[in-house]
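What you see is the complex with one protein chain gone and the rest in place.
Chain IDs A, B, C, D and E follow the sequence of writing; residue 1 opens each chain.
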Amino acid sequence: MNEKKIKDIIDDALEEDLGFGDITTDHVIKEDEGSTGVIRAKEEGVAAGLPISEKVFERLDPEIKFEHLKEDGESINPGEEMARISGKTKPILKGERVALNFLQRLSGIATKARRYVEKADSDVKIVDTRKTTPNLRILEKYAVRVGGASNHRMGLSHSVLIKDNHIRSAGSIQEAVKRVKGNVPFTTKIEVEVESIEEAETAVNAGADIVMLDNMSLDQMKEAVEKIGDNVELEASGGIELEDIEAVADTGVDIISVGALTHHIEALDISLDLMN
Amino acid sequence: MNEKKIKDIIDDALEEDLGFGDITTDHVIKEDEGSTGVIRAKEEGVAAGLPISEKVFERLDPEIKFEHLKEDGESINPGEEMARISGKTKPILKGERVALNFLQRLSGIATKARRYVEKADSDVKIVDTRKTTPNLRILEKYAVRVGGASNHRMGLSHSVLIKDNHIRSAGSIQEAVKRVKGNVPFTTKIEVEVESIEEAETAVNAGADIVMLDNMSLDQMKEAVEKIGDNVELEASGGIELEDIEAVADTGVDIISVGALTHHIEALDISLDLMN
Amino acid sequence: MNEKKIKDIIDDALEEDLGFGDITTDHVIKEDEGSTGVIRAKEEGVAAGLPISEKVFERLDPEIKFEHLKEDGESINPGEEMARISGKTKPILKGERVALNFLQRLSGIATKARRYVEKADSDVKIVDTRKTTPNLRILEKYAVRVGGASNHRMGLSHSVLIKDNHIRSAGSIQEAVKRVKGNVPFTTKIEVEVESIEEAETAVNAGADIVMLDNMSLDQMKEAVEKIGDNVELEASGGIELEDIEAVADTGVDIISVGALTHHIEALDISLDLMN
Amino acid sequence: MNEKKIKDIIDDALEEDLGFGDITTDHVIKEDEGSTGVIRAKEEGVAAGLPISEKVFERLDPEIKFEHLKEDGESINPGEEMARISGKTKPILKGERVALNFLQRLSGIATKARRYVEKADSDVKIVDTRKTTPNLRILEKYAVRVGGASNHRMGLSHSVLIKDNHIRSAGSIQEAVKRVKGNVPFTTKIEVEVESIEEAETAVNAGADIVMLDNMSLDQMKEAVEKIGDNVELEASGGIELEDIEAVADTGVDIISVGALTHHIEALDISLDLMN
Amino acid sequence: MNEKKIKDIIDDALEEDLGFGDITTDHVIKEDEGSTGVIRAKEEGVAAGLPISEKVFERLDPEIKFEHLKEDGESINPGEEMARISGKTKPILKGERVALNFLQRLSGIATKARRYVEKADSDVKIVDTRKTTPNLRILEKYAVRVGGASNHRMGLSHSVLIKDNHIRSAGSIQEAVKRVKGNVPFTTKIEVEVESIEEAETAVNAGADIVMLDNMSLDQMKEAVEKIGDNVELEASGGIELEDIEAVADTGVDIISVGALTHHIEALDISLDLMN
Partner (left out) sequence: MNEKKIKDIIDDALEEDLGFGDITTDHVIKEDEGSTGVIRAKEEGVAAGLPISEKVFERLDPEIKFEHLKEDGESINPGEEMARISGKTKPILKGERVALNFLQRLSGIATKARRYVEKADSDVKIVDTRKTTPNLRILEKYAVRVGGASNHRMGLSHSVLIKDNHIRSAGSIQEAVKRVKGNVPFTTKIEVEVESIEEAETAVNAGADIVMLDNMSLDQMKEAVEKIGDNVELEASGGIELEDIEAVADTGVDIISVGALTHHIEALDISLDLMN
């Protein structure tokens, strides 16, 4: 990942919480006091964000030691230790909440991603969307990968997705694809969102590399797979829940995008306990 | 709120999504084309973040018109229009996802806050925690207020909260409170987290203004209210779920803090549809 | 304190002075040349800002050694050494002025604060105001504490202070307090500025935690202490000079706020001399 | 001046004070309420910083009207109105302290500069130094000019000043000047700090454009003026106080630099009163 | 494009040039003086960057009028007027150099791009590389498009390009492609750089979407086109000069990448003359 961008996110988060300083810790804890802390899972799931938590403490005090007992992507069970931190007490207490805020959210996302991937139990790719938390996309898309799912485009400059509004404005799928083809980086695939089999076929003929089947029925998806599945990649999209995954995967589509991976975020229960 | 800080958050979010530019819209949509769009609720809840969505579009094009049909804090029902946007099509399409990402999350938080407040149905204050999304605290705490709940401290410099680690390090509750009293701004209340009635009484005697009853049973809470409820404010804390709210409120505590308000975020289903 | 914020202030100050670079030192001094310098007091006072000076040099060259011979808060006398710096000559010369600009100003503030505290010679708290130098508040409020005085609120989000304009707008003290009570973080005390004993009593009845006695006579202050001193904290405010401190302290108020601590800044005379 | 840099300083200052928002004003004052305020001098002096104050309010609300009744550089007397502000009450109250913090400090500097210039009562140039408040140099040097004095170099990249440490390191004044001559922008004058008449003469011969007479007696200064005054500009420097100005000016030096202009800052007493 | 990013680039450029302010213009030109200026081509070429120049002046003074007489992409001839600016003289003079620095460089790039495209005179795509000026990529890639050429990937996160070092590290082309396939956004094409026909065929079999023919002879390119031209896109790369373009285009490759478009930058001669 881009280390600089991540440092900036962490610095901003510390700034947000610390403001003029941690007035409790600054006055209660002695400068030289040391502690050892344990980051412990209190719920089952998938670890994600441990290197981020480490960096939170490192930004506050480069001499804090952070021992990884789990790696991102490993399963965690209630009671299991994920990491041990030792160093001065002050920076440990000051960074605790920020470190956990990252770790709990990212582990929550990875846990959910893992659940979808396991449910699919096939070659289909489970992917995220751009429905990520503002300013945390790089981390949330990382957590999605940690959980075993894949990423849709990172942002609006990363690939082409022609949606209904674009088509309406261009007048036709053909025209919309044509306007894009000569002008965007040739390294980028072109995806077209369609609402019917006819539109899907038009998109293929216009030169789309990927066709997004928006809110289609299972039968429609199957038909699309049969008719154009050999020519383009097919993405199923639109409010697909965990319980729908198997059925959608069975239609033969290549990709299933799941907004819920990042727009329903349940922080995993993880604590930091100081032992001395 | 602090307008400058909010503009910075919005600018960063647009930057995150746009990167080198929206390569689809930039090439498909004509410069002068105009559109009118409708922001519509697809789920029941409480509106929060409409002024933020408005600013997203305003940052992209100051001439876009954003007509508020709902105000933050109002109830919304599936199908109801929340706002109408009109102006050039390009900035509307470029800002759509970012605007919705803010609006859906903040409305999700306000909706949840409202649910807790209604459940309590008493004078007790439902408050949030510092378990907010990194770098979005100012917005998430705003959404909590929009939903009718209140805020705990904004950050580590805003008030004193002496926790178990502070107490252990200071040697006693008395000593911890003493170290803080003379040294933090006198405008700040001092809160002490306790795990027993004895500790609660010690905290009161040491001069605490607020006592946080951490993970106590309902009986313990009642005992605390009886013994020291007249002398300090009492905050119930620790994994309190929606179904516990009434019982906890009935103990007579003054405040119930609920981490779930911001660490389980369910984006409310809201869409933006262009009409032309 | 918040280390990140302080690093940013220091970086900006170096940027401000260095611009495209120190064209004198860059061309006159050889890369490898080394020096030892002494930071020396030339005036009596209280040291404040030594760790800031240290960081100025550290930002320019992490290998510079900075030996503290005085700690912040210690008295200094003309001729006394406060610190010794050794390392490459170039970064020492480049950072000299910025380091001294911080150190002299902060020591000037701490010295003045000490003078007020000693003059009071009682339990009364001498506190600062928000009349701080723009963008240096975190440092100036630190220097005030180093000098033995205390801090009033750090900023507008840190606690409530209802002033005459708020009262006029709300219609009454009661109404103003009421509007605030349910809505600001419960961790924050509520202060009301009053101009008469009657207003002070109203404020207490409305639920104020602190009453600011604005520009009152000594007799009025005494009356306030007698009538409501047991119910709230009382702050004397308004152009109180060093020579007034004892008399005001004798009235029995809890707090005396002194704008002059930070709006009359006399940089203490301190020099940096290279010895080789 | 550089408008962008000044906007950044103002934005940071507002951020510093507002943090998560003005919790008093946000809850007490109604959104639509309007007010008119008067900025009034309460002490005699020179106005400086009125356009800065105006920008503070403009950043909070572009629709606030700021009517200038005095211009920067004009004399002000106790009771005189300097400006009138009208618009929404909320942004007026939120910006009040920050606007005054700028205005009072800058007016304090301009007032002091005027005093030195009037005292000199001759062609001699009174100039400031680099002993300015970190991160406010652009404003403080502006206030110095407003008061009628002039600026020494803006920063380390703006011109050459060879000091004792540079000379020691280079081995001689000649060598130091030589190292600089071919290498710095030819648009920049070269100044050398000297401690004796001999050094002054050496500096002239080496090609210095300006010679700084550091801590010299009045007799030495006169001697320097006689011997080399026709060949270079002569700057008197070193702890020169207001009462010394005339005598130093009489020696015939061209420039007198006065650190006190910016390192002893006395905020001028100025208030903002809302009239409704 | 991303307006926010461009504003930031412009603001930084103004800051770089203005520093503490334009000391010449600030003191010579009267505040209220107005001027009209003409931006005029003094050399033949393609206009690019006019909207950027406009924004430079707009950032300095929103009231300056900038009339476009040419649009980006239009041919310009010596003596032709490209734009007229009217407004206050001060901001026009302050922004002149920065505005021209952008306009001349971008027009230089567009002019060169146009020359390559015209030379190719075929369907082949002329594209740029990542050899752009640090921190100006968004503008330089825009200028390339203005000149009629296309963009290669915008940055390292935008698409996959497997080079020799990646292949060596992975052990084989197959393995390198495999490592990437499941893990990068599926919206991204995969390009492999090869040095022989065999490698090219391996890349196709491994699933590459694009094959970069690095420093191949014309005969090799033709062979590649014949053997795999129907299966993948073929990019010719490696020191291709203007005089080689036709011959390379004739081989039938799809894309020719030309580093020189942005790493040999010849600012087009364009001036700004004030008429009064």
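By our rule, contacts are C-beta pairs under 8 Å (C-beta built on N, C-alpha and C of every residue); 3 or more make two chains touch, one makes a residue touch a chain.
Since the model is a prediction, treat every value here as computed from it, not as a measurement.
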Practice item. Could you tell which one of D:Thr36, D:Gln174, D:Thr188 or D:Asn231 touches the chain left off the display? Key: D:Thr188
Study note, to complete from the structure: The one residue from D:Val127, D:Ala200 or D:Ala224 touching the chain left out of view is D:Val127
Review point. Looking at the whole complex, which of E:Met1, E:Val117, E:Ala143 or E:Ile162 touches the chain that is not displayed?
Key: E:Ile162
Revision key, fill the gap. Full-complex touch with the removed chain, picking from D:Ala120, D:Met154 or D:Ile167, is D:Met154
**Study point:** Positions on chain E contacted by the hidden chain, ascending
**Key:** 9-10, 12-13, 16-25, 27-30, 33, 35, 89, 93-94, 97-98, 100-102, 104-105, 130-138, 154-163, 165-166, 168-170, 176, 179-180, 183-185, 188, 263-267, 274
Check your understanding: So that we can see where the missing chain sits, which residues of chain A does it touch?
Key -> 1-5, 137-138, 141, 154-155, 158
Point to revise | On chain D, residues whose C-beta touches the chain left out of the figure | key: 2, 125, 127, 145, 150-154, 157-159, 161, 182-189, 191, 209-210, 233, 254-255
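What we mean here is this: only the chains that are shown with their structure count from here on.
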Review point. How would the chain A/chain E interface be labelled, same or different, where same requires over half of its residue numbers to be shared?
Key: same
Point to revise | Centre-of-Cα separation between chain C and chain B, whole angstrom | key: 32
Study note, to complete from the structure: Check: chain D positions touching at least 2 other chains come out as 18-21, 137-138, 154-155, 158
Exercise for review: Pick one for the touching-chains graph, please: line, ring, star, complete, other.
Suggested key: other
